[in-house]
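First up is the structure itself, then whatever we jot down about it.
A single protein chain has been omitted; all remaining protein chains appear in their positions.
The chains carry the letters A, B and C, assigned in the order they are written, with residues numbered from 1 in each.
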Amino acid sequence: MKNTFGNNLTVTLFGESHGNAVGAVLDGLAPGIAVDEEFIRFQLSLRRPVGDISTARQEPDHFVIQSGVFEGRTTGTPLCIVIPNENTRSQDYGDMRGKARPGHADYTAYAKYHGFEDPRGGGHFSGRITAALVAAGAIVLSALKGKGIAVGTHIARLAGLADRDFADWNADIATLAKKPFAVLDAKASMQMVSAITAAKKEGDSVGGVLETAVTGLPAGVGEPWFDTVEGLLAHALFSIPAVKGVEFGTGFDIADLRGSQANDPFRMEQGRVVTTTNHNGGVNGGITNGMPLLFRCAVKPTPTIFKAQDTVDFMQKQNAALQARGRHDPCIVHRARVVVDSVTAFTLYDLLAGRFGTDWLA
Amino acid sequence: MKNTFGNNLTVTLFGESHGNAVGAVLDGLAPGIAVDEEFIRFQLSLRRPVGDISTARQEPDHFVIQSGVFEGRTTGTPLCIVIPNENTRSQDYGDMRGKARPGHADYTAYAKYHGFEDPRGGGHFSGRITAALVAAGAIVLSALKGKGIAVGTHIARLAGLADRDFADWNADIATLAKKPFAVLDAKASMQMVSAITAAKKEGDSVGGVLETAVTGLPAGVGEPWFDTVEGLLAHALFSIPAVKGVEFGTGFDIADLRGSQANDPFRMEQGRVVTTTNHNGGVNGGITNGMPLLFRCAVKPTPTIFKAQDTVDFMQKQNAALQARGRHDPCIVHRARVVVDSVTAFTLYDLLAGRFGTDWLA
Amino acid sequence: MKNTFGNNLTVTLFGESHGNAVGAVLDGLAPGIAVDEEFIRFQLSLRRPVGDISTARQEPDHFVIQSGVFEGRTTGTPLCIVIPNENTRSQDYGDMRGKARPGHADYTAYAKYHGFEDPRGGGHFSGRITAALVAAGAIVLSALKGKGIAVGTHIARLAGLADRDFADWNADIATLAKKPFAVLDAKASMQMVSAITAAKKEGDSVGGVLETAVTGLPAGVGEPWFDTVEGLLAHALFSIPAVKGVEFGTGFDIADLRGSQANDPFRMEQGRVVTTTNHNGGVNGGITNGMPLLFRCAVKPTPTIFKAQDTVDFMQKQNAALQARGRHDPCIVHRARVVVDSVTAFTLYDLLAGRFGTDWLA
Partner (left out) sequence: MKNTFGNNLTVTLFGESHGNAVGAVLDGLAPGIAVDEEFIRFQLSLRRPVGDISTARQEPDHFVIQSGVFEGRTTGTPLCIVIPNENTRSQDYGDMRGKARPGHADYTAYAKYHGFEDPRGGGHFSGRITAALVAAGAIVLSALKGKGIAVGTHIARLAGLADRDFADWNADIATLAKKPFAVLDAKASMQMVSAITAAKKEGDSVGGVLETAVTGLPAGVGEPWFDTVEGLLAHALFSIPAVKGVEFGTGFDIADLRGSQANDPFRMEQGRVVTTTNHNGGVNGGITNGMPLLFRCAVKPTPTIFKAQDTVDFMQKQNAALQARGRHDPCIVHRARVVVDSVTAFTLYDLLAGRFGTDWLA
């Protein structure tokens, strides 16, 4: 299925960094979902580079909905959204052809596409393509919200600096929804910005960890094998460039606990089954248990840096030195979080649509 | 697709812990792959409970290949392998109906299947089902081996105790292939066994981290979005019961590195492109780069323990106390590693078959 | 996806004519569907050879449900049903290896599987495999019946002899459900049996046309492109061995009509939208319109005959003469109709489950 994801809601992604446009096709949306173009614009603004701590490439992201919306609502037929590339400076990259940026996909793209890949700005591998995920994601996030399902992501760690944990789930998600730099603790937020600026000055980059919470999910969604909630989410999340790890609930730290510590005791609360801890991140046996879904993504430091690096010229088959130019991000963690929200929305909508039918989310 | 995984090679899983049998259908195997029943038996023995540190339920795992093999080789048509359940004691569970074991799927299964699920021994959610993955996996691992691709997993951490890292990739993988308790460092191995025994005495359980390496993969396999090597592997790995985190290369620790540290410099080595470090675990932009694939799975402590626990009776909708009985594992990390190898084999074979065609792996 | 069909309900087929067993895995069934083993046995009896007009191979079809059923009802997890092969006489075929039976898959199987295919009795290409479709289909037909959806197929034509058309849809479907030789007109039925007997005497075979009606389907099921009701049904129906054509409503004859004749006028009838004719077979724009679904399958005469035939020995790469032996059917039309019903049931259930959710059909 390659660049398509999902069973009952599918997302198909296309585009290159310096080509005509990037875009996505959403198929399987319920008919009648209100499409809020203002919210799409806002979500795209959260992904857009911010001041000093991001790339100088500023794209206006003038999206066009080509199909699937009529009189402001989804029709239920495929929705194609296209975002033209307007600010491209391909000459920045011309003489780098063949020189693999370490940590980037230049060499693997060549190994796969034999040199026919579009090399300008990373081509189809560029973070630019995530703009399409965010635009499409905004529509799906709205639909979920209409069913009482809220998704929010914060920067749990950046350059070794930690944000506070989620406390009041719904309030924190609401707070994050409006923040361009999604950190719950104001002091940590300032420190993180400073850390990005410092790395930038050195021509270097930093990474971090994004933590996501989802509230309002019913219990009983997901499959026992293969199409587990964790498996489907991880499948989608790992396609976000730079994500190198995904963990649920207590994640890797659960490995050092005993069963008596890691098990989440069940209790009745106002006629509802709840757990008193959430080490399992809202999922048991691959299926939601009605508690908040909680997971984290490890985001590596942006591979394109301005320090000299050892590499190869894979076309000449020889060692080479690399000195990157162009416009790049010293950190993409803050820009990636709205991509995480979007990809999470696709995955959950897909599971819910399979469970409750096409019309449930309208 | 639920209990089926894969595009060009698909695995379909069925069975319950205390039902007739567990099994799997493999579809898309190249014709002509030698099926080594002795190796299947050996791999099943690696998953089977071991002495004191495992459950007392001993299944002989007398598998039957129902189809897809003729004169000792795959035919290329669907291969169904069935493993009868022979040692079931369902009465152990009868009066626990409705009492959700914390950390287990009892409650979520009820939320999804409305009480029609088979509750005996965890039903379709039981680790017992992984026997089918291992039997099928043995065939696929053999096929990969025939193409020079080796897969090996060790217990990198257990109850807080660490094994040494992979050193000589191929030698370590060969060593692990024969070990029932897959730890590279002999001293760590003994300590881990003691830790399991200690937990068992207390009616408790322990977890750990499994680390997997794959050598011999060509560069250029995987897709840029969604069907990335990381995404597909994680999708499959998270369906192994108790896995709560998956990370590649340096994983979550990469979040604290700078780009200049995390980037893996490329070099030419004997006419081949290599990297001098492997923080990215052999994958750039979702596609293999020809270096060893490296990833880790967090395995939580077995949820079924013999300590009293708070829970609910979800059928009576009231709080309840739980005192588990029956036969259970104080640790499943050592048994899970051959499941990880199997699931890895399916995923890689699928990608390779898509890239190089049906016949390539014969 | 190869030997798997469906999105929300998937059917995976395995087995060979003279191997251990044939079988199927059904995944995506709602939990709680009553499984009537007596009805499965009855449906299998409808597929089984009948007296003089069929092959002498008599299989008892002792099916085993390996998983997915608990206390007589579906659990909602994969249901695997296995039917052992008990009456195989492989020596009948031994010296025919390499000699392609005209009209059969011997040569194409060799071209695809390079000689690793199981050649005994047609291997995985044998009509024997349809026993698994019928057993699994019985469960799905029951589920549909529980929702008021009835499926029935009659032999509309056989050896040039015609049955009467459907008249009272539901009454005719109910009549057919009990008939081993599914012809509505008693006289035509006798003539058809005579035609089969006559062909058999000459060592030859005959074909026919099966016509299927489905009542009780709601309007609004199916997709506008690709996953149309017609497209999905045809996809499944063409995998029934010997089917060479599929047409809906008036089918190929509609090509000679004018629009004013072919259009089915809509009318209100007791508050429901109906059409006064049914040239479109219950489907407009790929989506059900609430009228009976109506389609026909062309079934070619059984390729294995006892007359001498020209062929090649594809292993020796030379011309050869073929004189078939073994046990074969002079006609499979009457045996195929319950296969058509089963395959129809899978396809419709899949569409309904996607539209209305997992639980709708329970």
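Observations
Keep this in mind: a residue touches a chain if its C-beta (ideal position, glycine included) is under 8 Å from a C-beta of that chain, and two chains touch if they have at least 3 such contacts.
Note that the structure is a prediction, hence the values are computed from the model and not measured.
Only one residue in the set C:20, C:55, C:77 or C:205 touches the chain that does not appear here, and it is C:205. Considering C:234, C:293, C:340 or C:361, the position touching the chain not shown turns out to be C:234 (whole complex). Interface residues of chain A with the unshown chain, by the touch rule above, are 1-4, 7, 10, 12-16, 19-23, 25, 27-28, 31-32, 64-68, 70, 73-80, 82, 112-114, 116-118, 123-124, 359, 362.
Considering the complete assembly, chain C touches the hidden chain via residues 1-5, 7, 11, 13, 100-105, 107-109, 111-112, 124-125, 129, 157, 159-160, 199, 204-209, 218-228, 230-232, 234-239, 241, 243-252, 254-268, 271, 273, 275-276, 279-281, 283-290, 296, 298-305, 307, 309-312, 314, 317-319. Mapped onto chain B, the footprint of the missing chain covers residues 7-8, 77, 224, 354-358, 360.
Convention: only the chains that are shown with their structure count from here on.
Relative to the whole-protein C-alpha centroid, the nearest chain centroid is that of B.
Rounded to a whole number, the gap between the C-alpha centres of chain A and chain B is 26 angstrom. Centres computed as Cα averages put chain B at a distance of 38 Å from chain C. If each chain is reduced to the centroid of its CA atoms, chain A and chain C end up 45 Å from each other. Residue positions of chain B with contacts to 2 or more other chains are 1-4, 7, 13, 112, 124.
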